[in-house]
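Take this structure first; my questions come after.
Note that one protein chain is taken out, while the other chains of the complex remain in position.
Letters A, B, C, D and E mark the chains in the order given here, with residues in each chain numbered from 1 onward.
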């Protein structure tokens, strides 16, 4: 019955990479906890760089090396 | 004081259906737990078919009956 | 494929009330969006009164009518 | 190691306001709990007015003063 | 900068299994998206069987094969 939510920054994650994340995390839960893959849900959220903060800065600022 | 988050796949949920979900879940919490509707918040997230996984596949693949 | 998360304050919600919330919200999603109940997951989180804030106060303070 | 998720309605929050929210909440966690800002993540979600419910209405309806 | 939230039913997940889930999902994000493990946060929530619903039933009822 697991539910997994993966949040990453929105920067060109491809359909293939999403499929790989979903397959990988479902497999991990089956292997470690014997969870039923048919009942395992995974939701990937892609977050704009202006909407993710780290170290008190938006990722946009963080990447520019501000201040 | 309830907060409810509903995640569904993004496939043409109409404004009327959203209003119906919000009214229904708020009513349910009032009826079952006597919660104050004025303090009940509901957030609906619509998730792209490539971003939702089930059975180790994206819903896009799942619907195609892959493999 | 819906996933629903219901957050309420932890104050004696009974097993019967939880079952009623789960049945009610699953039924709502079936009725409004024709979702498959077998794929509908609902998670109820009960939150301590000191850990929920409203109007800038914890619910504990809020209920006491502080200040 | 904190993780903070801020959900607000999507109505023209500017890049500067997002930066201010991220700086403010990170500073708050450093000040109150001595958390390391370098490990503090903040994610801001902007939610469409039709997807947020309050008092059993969507915010769109709520703002119109319905009924 | 990923943040991952894993929700499973609370039924004796061991400390070793939690460590394995955390290592596995962090490794997956490094491998598929080249994410920095030092910035990858994983939070595991264990949910009581009465608080998780599937098919309109609590998992407690579901496991008993109700009705």
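Keep this in mind: contacts are C-beta pairs under 8 Å (C-beta built on N, C-alpha and C of every residue); 3 or more make two chains touch, one makes a residue touch a chain.
All values derive from a computational prediction rather than experimental measurement.
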Missing chain: touched chains present in the view: B, C, D, E
Given C:17, C:30 or C:58, the one touching the chain that is not displayed: C:58
Touching the absent chain when the full complex is considered, from B:8, B:21 or B:43: B:43
Per the touch rule stated above, chain D touches the missing chain via residues 1-9, 13, 17, 20-21, 24-25, 28-29, 32-33, 35, 39, 52, 54, 59
Interface with the unshown chain - residue positions in chain C: 7, 47, 50-58, 60-61
Missing-partner contacts on chain B, residue numbers: 1, 3, 41, 43
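In this text, only the chains that are shown with their structure count from here on.
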Chains touching chain A and chain C alike, please list them. B, E
In contact with chain D and chain E alike are the chains A
What angle of turn lays chain C on top of chain D when you fit their CA atoms, given in steps of 5 degrees? 180
Return the chain pair with more inter-chain C-beta contacts, choosing between A-B and B-C. B-C
With chain centres defined as mean CA positions, report which chain is farthest from chain D. E
In whole angstrom, how far does the Cα centroid of chain B sit from the Cα centroid of chain E? 20
Shared-contact residues (touching 2 or more other chains) in chain D: 41, 43
Line, ring, star, complete or other: which one describes how these chains touch? other
Full enumeration of touching chain pairs: A-B, A-C, A-D, A-E, B-C, B-D, C-E, D-E
